[in-house]
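One structure below.
Here the complex is missing one protein chain, while the rest keep their positions.
We call the chains A, B and C, going by the order they appear; numbering starts again at 1 in every chain.
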Amino acid sequence: MIRVAVQEHNFNMAELYHELSQSPANGAVVTFTGLVREVVDTELTHLTLEHYPGMTERALNDIGQQAMARWPLGKIIIIHRIGILGLNENIVFVGVASGHRKQAFAAAEFLMDYLKTRAPFWKKEHTSAGTSWVAAKDSDQTAASRWQSSKE
Amino acid sequence: MIRVAVQEHNFNMAELYHELSQSPANGAVVTFTGLVREVVDTELTHLTLEHYPGMTERALNDIGQQAMARWPLGKIIIIHRIGILGLNENIVFVGVASGHRKQAFAAAEFLMDYLKTRAPFWKKEHTSAGTSWVAAKDSDQTAASRWQSSKE
Amino acid sequence: MKVLFFALLRERLGCAELVLEQNEPTTVAKVLEQLKSRSQEWRNTLDNQELLAAVNQSFVDFDATVQKGDELAFFPPVTGG
Partner (left out) sequence: MKVLFFALLRERLGCAELVLEQNEPTTVAKVLEQLKSRSQEWRNTLDNQELLAAVNQSFVDFDATVQKGDELAFFPPVTGG
């Protein structure tokens, strides 16, 4: 089962964990949360998150289905926030429930690597020095491409 | 900062996540939770978790320090429950906060692989067919040993 | 055919969405050329930017076919997560 959401409001970790840990077949739950991080040398006040409505949900579901096809997983939740996000606020949540830890870790990392390179979101930084769109990182492309050569 | 705990009572995911996500330097939080999983073919009623009081805390702290030495991490929390644990109850929690996701994922997986092979806990299964101590798994030894040949 | 622009591209072009008359099937690359010919400013922006394209909300290569009724989108490399 895959659940994805694109939303302005924050997510509730206790509820998400409850949702992931319902089934006694799943002995392992891995979660990743990405937060607005301080920027060295400039004073970051907040981010704005733009997205492509409709395509984002499709892209996240597609990424979830690819993970389900690679590993035996019980449940995947992907939530991405949009709009204005202040320093230290949650941006993204990925949670995976599986029978065993190895698969849960691999799937969660895969989901994040693919989300970073294949889901149509764009970050803009607002700092004391002005605003600028965040540039895509080569390291994210590298992280995503390693899943193409390996099944684990 | 490393916090470890060995306790009978359950842990609270919302509180743990709050503790991990306090610092604006940490943009990535990865958590692993292990739960009591159903056993195929027999009806598992509960587990009992035995440990070596004193050594468990030392071992968990040591494992945490090894992770801190390998990756730039802001915070590590390791909690292991002991005593009687029913089906689907939480057993273990590992949480890592870091600047970037790659390090957070690697450290969380490292912590679990080392905990599984180096922290003095023993599980006993109580099923409809009787009780038995859980046997150590070769796959856990294999998972732990791969960290000795690689720094990532 | 609806054409959408996002993020830096939307800002630079000063355009989030436009409608093109397109009766015959064409390719993403040809639509892009047509857009560049609108003005020097559009050409500069679309030339200087690493672009991704999606047709009907799925990523496509620039030689992909687009036709009447499709939703075509151009945008910079994504930076979510």
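Worth a mention:
Going forward, a contact is a pair of C-beta atoms (placed from the backbone, for glycine too) under 8 Å apart; a residue touches a chain by one contact, two chains touch by 3 or more.
Since we're looking at a predicted model, the values are computed, not measured.
Partners of the chain left out, restricted to shown chains and counted across the full complex, are B.
Touching the chain that is not shown, out of B:L16, B:L44, B:A104 or B:A119: B:A119 (per the contact rule at the top). Among B:M1, B:A14, B:I84 or B:A136, only B:A136 touches the chain left out of the display. Residues of subunit B that touch the chain left out of view are 34, 49-52, 54-55, 58-59, 80, 91-92, 112, 115-124, 133-136.
Just so it is clear, only the chains that are shown with their structure count from here on.
A separation of 23 Å divides the Cα centre of subunit A from that of subunit B.
Centres computed as Cα averages put subunit B at a distance of 48 Å from subunit C. Annotation: 26 Å between the Cα-based centres of subunit A and subunit C. Residues of subunit A in contact with two or more other chains: 34, 112.
Counting partner chains per residue, subunit C shows two or more touched chains at no residue at all.
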